[in-house]
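Incomplete set of chains, arranged as in the complex.
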Amino acid sequence: MWMETKTEVEEVSRTRASFSRRVLNSVLLCTGDMEHFDKYMQDKWFVLQLAVWGLRGVTRVILANNPLSGTLILAALYWASPWQGLLGTLGVLASTLTAVIVGQDSAEVAGGLHGFNGMLVSLLMGVFSSAGDWYWWLLLPVCLGSATCVFLFSGLSTLLGHWDLPAAVFPFNIIIILYLLCTGENNPYFPHHPATPPGMLGPNVTELNAVQVMHGIPLGVGQIFACGALGPSLLILGAVVLYSPLLAIHALLGSAVGTLAGLSMAVRHVSLYSGLSGFNGALGCMVVGGLFFTFSWRIHLLAIASAFLSAYADIALSNLLGTVGLPACSWAATLIATLMLLLTGSLAAYRIPIGQVMAPERNLRSQGQWEAGNTEDRESTDV
Amino acid sequence: MWMETKTEVEEVSRTRASFSRRVLNSVLLCTGDMEHFDKYMQDKWFVLQLAVWGLRGVTRVILANNPLSGTLILAALYWASPWQGLLGTLGVLASTLTAVIVGQDSAEVAGGLHGFNGMLVSLLMGVFSSAGDWYWWLLLPVCLGSATCVFLFSGLSTLLGHWDLPAAVFPFNIIIILYLLCTGENNPYFPHHPATPPGMLGPNVTELNAVQVMHGIPLGVGQIFACGALGPSLLILGAVVLYSPLLAIHALLGSAVGTLAGLSMAVRHVSLYSGLSGFNGALGCMVVGGLFFTFSWRIHLLAIASAFLSAYADIALSNLLGTVGLPACSWAATLIATLMLLLTGSLAAYRIPIGQVMAPERNLRSQGQWEAGNTEDRESTDV
């Protein structure tokens, strides 16, 4: 009897363990890059495939690559504003479809690399438009602008590929600036608000509200998608946690660093409260700390330095472009990230070639295997 | 008698056919790149050779390469304004001679590659000068500016050669902007008009004149040489037809696309009427549709896309540079053309290496021979 009971208990506990292992496994299956999902989708309908490519494109904006995270982020955008959600969806689809038609590399298309610039262009066109929501004519420049991103992405990739640099969000930054310049403020068809430079309004008259500054930090993560509401911003942060907790930590850290940089330069309070001071810092921090470098303490410090540089460069560029009513978008973070990828010296050893970039947790593991492999190789060559 | 008559008739018809063939041949000899002419000129006087290099340089401005077209274009410029004609002649000679003295590659000099930037700089210096025609002191910056183009062309070729990109009209665009910035509007020696941005004057008060807009399309071709008169513009178009009818069609098409883009952005009516809205579109269309890509229907569509992008980018850059009183020149078309040459994916297969670029009709024929050759090669390797 005793023996049997013991076996039963063992069996139950084994079943439980196996169940929790299965749950864990299926959770783990939904995190990281979800490459296995691509194999599963391989022989499905084109429309379904396109949806997955688009969702991957949505997450690429925030340096992730996971269709589930993409769903969460899209939900957050529709939650914040259905019109912005629609524009974003349209943008990512328009540019992904253009890439298919123009005949871009299919692996790139499937990885969502041709979607994120189009999405950002559409979202920012919507944010800066002064014609109000549901102004249907705006869909025309949204589709054309998103489609143009494919040409810029392809051309810039060739240009930057010489140094193994990604085209990143350069296409978005170029297209949105050209669009805003092209239409001008008083355009009869596509009017838009001018951007206000963060440091041009003189001293701030009101006192700084510490709680609102703290709110600005998670909002900085949402501002990567031009989203200024707290709830959706937290949902976006959750989507990043699903992809990679390390990346999410660096996003928050970078946003905090950006807010700090904004405080030290006495920028307008609105910039701090809305998270606009933080989002370049967040991007600059994520690129170094979570994506293109194998994580270590030295790289963590470099990520913080990168966040500070991105934030200060953003204030500088915002002041410059603000003189002609233009926003600095994510120029600062993109330029500083490109600079960091070009670094030589002992830090360059941590750099991951852009073809092998994956979720930071995977990068760490493959680095481990890789080093082990290297040691074996060395031993074998010694023999 | 009958037999004899028949033979006579046959002989007459044969003579006629041979005569018309000869005429056709000699006409064909004057079209395209006229490489045979170089051999003929090889042992002539230096002054004659320099004239031919200069005339080739004149046509390079509009992406052609034919001394006879160059003569027609120069005639058009002298017709429109003798002073502008003189400046253009001086500019092309100054920069070609500088290239000879500085010791640039002789094949490049003979192909007119060191003349066209100098010519454009001189023409634009004349157009923007507010000192009136026949202001002889202007010849000083004209000569120096044209000479400087050689240095920029040589340096930029090295820089861009890494991606098999041409230096194109970047030197002209840089030098003219620096010249206008250097002298400023109120310079006591070299005063100049400020440029008016196309979209900064608010809504247009007068009604649009459709006939004048239609006139703007051929004027857009003339504006490539900063020429705003209809007759000379048509002569310039004729010179392009002589070089390559396909190129001329794309020039007109691109100018029409540019005018359309201008209409859609509600630019100043003067921009549309004068052809200034069209010339960047024309250049953007010609580069893709007639020169650096083998012609096909996909490339034709890409050329139209390139024309639209060039035209919109021109409006954007004109608005930006107009805030400091500068013109956008052909920055837009040059940048978009460079982008198109960098494209990857299935469209890149149509790209012609810059060393093998010839008149589009020749490109088509050599592509045919090339493909035939390739097939043979493949067969022979299969065996």
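Assorted remarks:
Lettered A and B in written order, each chain numbered from 1.
What we mean here is this: a residue touches a chain if its C-beta (ideal position, glycine included) is under 8 Å from a C-beta of that chain, and two chains touch if they have at least 3 such contacts.
Here the structure is a predicted model, which is why all the values come from computation and not from measurement.
Complete-complex copy count for the single protein sequence, taken from this structure file and not limited to the 2 chains in place, is 3.
Keep in mind that, in the parts below, only the chains that are shown with their structure count from here on.
Chain centres here are Cα averages; for chain A and chain B they lie 42 Å apart. Put simply, chain A touches chain B in their complex at residues 102-105, 148, 151-152, 154-159, 162, 177-179, 181-184, 186-189, 324.
Only residues 162-163, 199-200, 202-203, 264-266, 305, 309, 312-313, 315-317, 319-320, 323, 338-340, 342-347 of chain B touch chain A when the two sit together in their complex.
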